[in-house]
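The complex appears here minus one protein chain, its other protein chains still in place.
We just call them A, B and C in the order they show up, numbering each chain from 1.
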Amino acid sequence: MAEYPDRSQYPAHLPDGSCDIDLSSGKYLKLWQGPNHPGITGNMSVELTVCGDEVVEGRTHVGYLHRGFEKLMERRTFIQCFPIVCRICVPEPDFNEYCYAAAVEELAGVEVPEKANWIRTLILEMGRVNSYLMYLGGQAGAFGQGVIGQWTTYARDLMLDRFEELTGARIYHMFILPGGVRDDLPEGFDQRMEETLREIESTLADVHDTMFRNAVFKKRAMGLGRVDPAWVDEYGVTGPVARAAGVAKDVRSDQPYLVYRELDLEPVIAHESDAYARADVRRRDLLMSVDLIRQVLARMPRKGPVMATLPNVLHWKIPRGETYVRGECSRGEYGYYLVTDGSGYPRRVNVRGPSYTHAMALLEKLIVNVNISDVAGLLVSLHTYPPEIER
Amino acid sequence: MMQSLYDRLKDRFNLGEFTGRRADLAFVTVSREQLRPLLLHLRDLEGFTHLVLLTAVDWIEDDTFQLTYLLNDRARARDIGVRLMLPRDDTQMDSIHDLWPTAATYQRELREMFGIDFPDSPRVNEDFILEGWVDIPPYRREFDTLRFARETYPERPGRETHDPATYMKQQLYPDGEDNG
Amino acid sequence: MKDELDKRLDNQPDGPERRGSLKDIPVREELLPRWVKGPEGQEYVVEPLQDYFCQAGPTVQTPAYTRIIEDLFNWARAESLWILGFGTGCGAIEMRPLMTPRFDAYRYGIQWRPTPRQANLFVISGYLSVKTLKRAIRSYEQMQNPKYVVGLGSCTINGGMYWDSYNTIKRLDDYLPVDLYITGCMPRPEALLQGFDDLKKLIRAGKAEGANHYAEHFDWYKANQKRVIKDWDMPDYSW
Partner (left out) sequence: MSVRDVLSPFAAWKHLFRDPVSIKDPFNREASERYRGFHQNDIEKCIGCGTCEAICQNGAIDMLPVSGVDGVQTRPGDSGLRPRIDYGRCCWCALCVDVCMTGSLSMSNAYKWVEADPDKFRYIPGVDKKHWDDYEHGYRRPEGHRLNAPERIEMPELEPGERIDSFAEIVGGYSVEQARLEADRCVTCGICVATCPTHMPIPEYISAVRDGDYEAGLKLLYDSNPFSQICGKICTRRCETTCAASHEGDPIAIRWLKRHITEQVPFERYRAIIGEPAAATGHSVAIVGAGPAGMTTAFDLARLGHKVHVYEAQSHAGGMTRYGIPEYRLPFDTIQREIDLIVSMGVEMHYNTRIGADISMAQLQQDHDAVVLSIGLWLGRSTRVPGSDHRNVYKAVDLLRRIRDGEQLQAPKSMVVIGGGNVAMDIARSMARLQQQQHGQIAITLTALEDKSHFLADPVEIKESIEEQVTILDSRGPQECMVDDQDNLLGLRTWRVHSIFDENGRFAPSYDDGDEMVHEGEWVVEAIGQMSDVAILGDELTEKLDWNRGRIQVDEDGRTSESWLWSAGDMVRGPDVVHAVADGHRTARSIHAHLSALDKQENA
């Protein structure tokens, strides 16, 4: 048996702080995780350089889902952009619709009816529930627990049924458009929603027992991918990742939009800042969303219009201006930077998705010294979604 | 709130146009030399610790790129967008990855999609989103995505359409007159 | 579909380069030949393009000698659609409900596999960016015969809502042999099940001949693929 060098000595650090990785030395191996890999959320890849079974360097590669939304929007009228924005994020498309609509409304000076704001809040919270449910299944799956995903996908599907009856679509709802929302709640919606919420709560109780109180999960997730609170600002960390690091960063309470000012909510935080804490923050946040949905349905006005009167959308021109509108999605701060130039088309739209910072700079920092088998778990624990990065 | 901030800043920095957007959001233009000091000042003394985004707008008719650095001050719930006008023929800009490490990603994207260079920014010349791209940077205004798509990716043939008014003219009064 | 494709093959203009000013794209560093030192100190040359890939092209799979046996094969193939777990686009999100109890595709003999070697059905779940197209081609070519491709969503048919995007292909059948299309944006799980059911019928009838078509018209497909993948830095056939 040959003598293998002690891998803890590798890689050596160069004076500028980068690693000295000499592939031809035979000590390192390049390993591509993705783009087709079950442990990858969405379609991206991580180029791992490993030494033994430990990662010494990771590089995120994105662009597999790049469709050039920001360019396409520059040649679509303001109303024509509305169906396309939701495609930027599949698990939680409504934030695109809301942020885009809010930015357009602000620059065009459109006043949204009160009731539309409540319905928008309802939809965003429903979307958050969906996104978290999908995350929980993925997070458990990444650590080898198949059953959680079976449960949460079922629970999410019930919520999709509510989406379908409210918005007329399962995934891309295209319901929040500039000026308001398309339609009112259907007959008997509250009751069916309550049944769905109960089902989700019961699923979550099971998830709590089998996942969060599971020795395997705890063993693998605790201590994995610890985010230093100081990195929150340096790396533009937002959402549950920041909240799990003890920073109570939540746009819903920091800069309340829509009707959040009128709802009771308290940012969910944790301090351990590892994969487990992040999962737990999301679980508790999910429960809060369930509560918020109940609050919205209990308090929202039942009468009144849901759509403002728009100018003829076929030749709708918006005066020159620029703005930024943000919201708190399940992964963190989602925002639209919209620039108009007085024409009928946006001059520039820039979508700021939370994964942009999480999956790139932050992941590349966290991934060093992680075991190969935990890479998927770490990646999922940042809850990234690649189309937000490349759009 | 934003106006008072501007009043404080304008004594220290040579600021350009100030645009108050909302009570909690304003944009201000700054020169290239003053960008770094201004960002530092905002970050360290005014509490704008969170770099929300860094992106560019192509004002091709003015021959400039506008770089927008959007900063957020969570404690006071306010945002400021710092605008910087960059001539289109001199698309080099100083990197700020040492202020916010995450800026390197944004700069890489700007390099690829707008062709704005940030020397010294880590891995700025690596492919980011595109792969094997051979045309001009696609987010530049002069890049025509529809034309490129038509030339590069064949569409399914067999589509034709008619303009209602023209079609009605053909059918009802082809000589420009009708006799009804 | 076959006839239609054949017709288009005849009308193909010569020369893969339609845009004049292509820069020369260097081969990626990791694909260049290099010296590698083994753990025991011995040194040897690795030429990735030569060493890691097979040089032969795909071959047409001929049917079994007798009709009965071929029918039996087709029945077996139809009843075990193993899908490659490669979500190429947004449509992949509707796979999850299919994999889980609510829609439960497993009861119809459909399941998902993590690697191309174990899969015989490639679902192109929506638009393909050029970057993904490259991976999709490689994944497809690594799949074992008989294999099938289903185009999911309108963007595989004629570009869908990305019809004017500079980074997505518009018609999938130019690059991969598609056996079946399911329209929708995105198609619901029920529509996918319907599609899989229709595919089964096609397979049973012996009409899902996409892979053979790919083998027969390999050059045409390659020319199309190379026309959009400007930095072709892989072997022509990734088997």
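Definition applied: a contact is a pair of C-beta atoms (placed from the backbone, for glycine too) under 8 Å apart; a residue touches a chain by one contact, two chains touch by 3 or more.
Note that the structure is predicted; figures quoted are calculated from it, not measured.
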Legend entry - Chains on display which the left-out chain touches in the complete complex: A, B, C
Inset, instruction - Could you tell me which of C:124, C:182 or C:211 touches the chain that is not displayed? - result: C:182
Legend entry - Sole contact to the chain not displayed, among A:218, A:294 or A:365: A:218
Legend entry - Residues of subunit A in contact with the chain not shown: 76-77, 79-84, 147, 154, 161, 164-169, 172, 174, 182-184, 186, 206, 209-211, 213-216, 218-219, 305, 307, 309-315
Legend entry - subunit C residues touching the omitted chain (full complex): 1, 4, 101-104, 107, 151, 154-155, 157-161, 163-164, 171, 173, 178-185, 187-191, 193-195, 197-198, 202, 207
Inset, instruction - Name every residue on subunit B in touch with the hidden partner chain. - result: 156, 158-169, 171-173, 176-180
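Simple rule for what comes next: only the chains that are shown with their structure count from here on.
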Legend entry - Chain contact graph, described as a line, ring, star, complete graph or other shape: complete
Inset, instruction - Could you see whether B-C or A-C has the larger number of C-beta contact pairs? - result: A-C
Legend entry - Computed distance of Cα centres, subunit C from subunit A, in Å: 30
Inset, instruction - Could you tell me which residues belong to subunit B and also touch two or more other chains? - result: 130-131, 138, 143, 145-146
Inset, instruction - At least two other chains touched by the same residue of subunit A: list those residues. - result: 63, 66, 68, 71-72, 75
Inset, instruction - Could you pull out which subunit A residues touch subunit B in their complex? - result: 62-63, 66, 68, 70-72, 74-75, 106, 233-236, 238, 249, 254-255, 321-324, 326, 333, 335, 337, 339, 347-348, 350, 352, 356-357, 360-362, 390
Legend entry - For the subunit C and subunit A complex, residues of the former touching the latter: 30, 34-40, 84-90, 92-94, 96-97, 99-103, 114, 116, 127, 129, 131-132, 135, 139, 161-162, 164-168, 185-186, 188
Inset, instruction - Would you pull the subunit C residues touching subunit B in the complex into a rising list? - result: 18-19, 21-23, 25, 130-131, 134, 157-159, 163-171, 174, 227-231
